[in-house]
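The next block holds one structure in the form of structure tokens; read it before the comments.
The complex appears here without one of its protein chains, the remainder shown in place.
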Amino acid sequence: MTDYGTTFAAWRAAAGDHWPAYTHHAFVEGLCDGILPRKAFLDYLVQDYLFLIHFSRAWALAVTKADTVDEMRLAAGTVNALINDEIALHIRTCAAAGLSESDLFEAQEKPQNIAYTRYVLDAGHAGDFLDLLAALAPCVMGYGEIGVRLASQKTSDTYADWIATYAGADYQQLCHDVGGLIDAAVARRLGDAPAASPRWSHLCHRFRTATRLEVGFWDMGLEG
Amino acid sequence: MTDYGTTFAAWRAAAGDHWPAYTHHAFVEGLCDGILPRKAFLDYLVQDYLFLIHFSRAWALAVTKADTVDEMRLAAGTVNALINDEIALHIRTCAAAGLSESDLFEAQEKPQNIAYTRYVLDAGHAGDFLDLLAALAPCVMGYGEIGVRLASQKTSDTYADWIATYAGADYQQLCHDVGGLIDAAVARRLGDAPAASPRWSHLCHRFRTATRLEVGFWDMGLEG
Amino acid sequence: MTDYGTTFAAWRAAAGDHWPAYTHHAFVEGLCDGILPRKAFLDYLVQDYLFLIHFSRAWALAVTKADTVDEMRLAAGTVNALINDEIALHIRTCAAAGLSESDLFEAQEKPQNIAYTRYVLDAGHAGDFLDLLAALAPCVMGYGEIGVRLASQKTSDTYADWIATYAGADYQQLCHDVGGLIDAAVARRLGDAPAASPRWSHLCHRFRTATRLEVGFWDMGLEG
Partner (left out) sequence: MTDYGTTFAAWRAAAGDHWPAYTHHAFVEGLCDGILPRKAFLDYLVQDYLFLIHFSRAWALAVTKADTVDEMRLAAGTVNALINDEIALHIRTCAAAGLSESDLFEAQEKPQNIAYTRYVLDAGHAGDFLDLLAALAPCVMGYGEIGVRLASQKTSDTYADWIATYAGADYQQLCHDVGGLIDAAVARRLGDAPAASPRWSHLCHRFRTATRLEVGFWDMGLEG
């Protein structure tokens, strides 16, 4: 299993069956063996483009809620990686299918997409930096885990470009950096025994809810 | 048709078919003729309790984004009406069915519920007072319209208590007050010809998206 | 000394000399013995009216950041008390001096006023419910302490109306309620030994900074 820090490992364990329901979802398996219909993939990419817009907003919100310059710098760097790099895969792939960036931007957000992104943003507004990180983590790290697994298990090259993006060194480094950021942010606010803090179960709940909403995002992808 | 101000009427028209899809939804018709299963109604009430918590938060956010003391006072009064009055119907009805308020508070929010409430909150954080009002309006006024219609058309008293809450003088006054607040807020920020402002189509889009998410909320109610 | 809960007592102690610099400021002593010039008092009331607007916004922000319905209700009730009750003293006193409420609303905010109110609001946006409460507390409780002391020590009735407002049962009840809210909110988030949490020193810092800014607010009052 991928190692993105001790906090992530604990939150993932606390998410129970929701975690494999997300990372081994039928949509993901369809990327692995290439049987996912192209149309479903393109529909997903369009929604994921809109997702990245709001996910970038959530990381920008993290900059406003950081306590240290290091926290600010990593969050600011992540905004930049999302809005300029990760999103390029979506723009490039959709362009090849005849969709311009403005087509993407004007597409109608589906409810499952709205549910996840706005939940993350509200976690930040309602709580502190940790609440926001707990809601951001399932997406960042889940895609990292999926990328690594599919790179070694894939039986088709149909979605090799997508898999390579998340299995690649840049994205894996981001997962490690974010894992380190979370561990340090937890230590700074909850001390050496964070699971003993009354906030711990709330943070696990944030992570689990965000994971449930990721499952809904894949479901949406299959509904087309 | 109920008259809750000129802005509401214009936004409702701009929502097109989404508006009747919401206000004449099968769930609503089931309240009208009493055929909605009790279990579906109770499941809805539990979700609607959680909805009211976050809807109150959204009205409190409006207090922080108001430009005048009048705007602040009306928004603050609405928070109070929601969290102390409207919610009492839910607590009372659920208590009769054996559910305590802490059962309600601990219930798991469904994705359609998260989608709507967090969309409204984010509309406020992303934009200004008008963006927030445009996202709040479909719920406030839609329930007012439904209440008035069902009070005159109902063929069963099974859900008479629910209907009376929204058809009642207090709730109808709230709808008129909010309608007046919106008209004044629009005039203050967009002037005498608001539909000519570049922001108008964005506000219509906010209202329409929130209406779509209301349809999803009723769908959730039928799914049980 | 007034007793508004154990957390308040600890934060007040941690504020050191800043606390008496605020609660025994020359402006306060001028209210006690009546030597404060009327003009300085009226200038202060005008700024304090604007202060209450933004302080109400900060309590409304607290509603959006609460974790329980009890926390929401108390914060919502405080918004209401501020915007409808406490502010009435200002409107009434200024009206007697020939200033309308719109004169008050249009007055120019002084930098010391901006510094305090916006610091409190940002404490809420940057952090969680506790960060916001730590920044709100010095104003609520400091005025409570000053009111009680001046009611027993005053040697002039010139400012008896102001003193009676803050020494009165309603305001003292608010201080006790807010003190209870803070104690419960701290227990819920930091557990039984909150001073052992890494967050404790940050919360003390929030309280102390807000207290420093209260001193600046009185300084502004004397500058006229």
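We call the chains A, B and C, going by the order they appear; numbering starts again at 1 in every chain.
Note that in this section contacts are C-beta pairs under 8 Å (C-beta built on N, C-alpha and C of every residue); 3 or more make two chains touch, one makes a residue touch a chain.
The shown structure was predicted, so the numbers you read here are calculated from the model rather than taken from an experiment.
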item	value
Residue among A:42, A:63 or A:184 touching the omitted chain	A:63
Residue, one of C:67, C:103 or C:122, that touches the chain absent here	C:122
For chain A, the residues touching the chain missing from this view	53, 56-58, 60-61, 63-64, 66, 68-69, 72-73, 75-77, 79-80, 83-84, 101, 105, 121
Hidden partner chain, residues of chain C it touches	57, 109, 111-112, 114-115, 118-119, 121-122, 125-126, 209, 212-213, 216
Residues in chain B touching the chain absent from view	64-65, 67, 125-128, 131, 187-191, 196-199, 202
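We take it that only the chains that are shown with their structure count from here on.
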item	value
Common touching chains of chain B and chain A	C
Chain pair, most C-beta pairs within the contact cut-off	B-C
Shared interface numbering between chain C and chain B [over half = same, under half = different]	same
Identifier of the chain whose CA centre is least distant from the whole-structure CA centre	B
Interchain centroid distance [CA atoms averaged], chain A/chain B, Å	31
Distance from the mean Cα position of chain C to that of chain A, given in whole angstrom	42
Junction residues of chain A - those touching two or more other chains	125-126
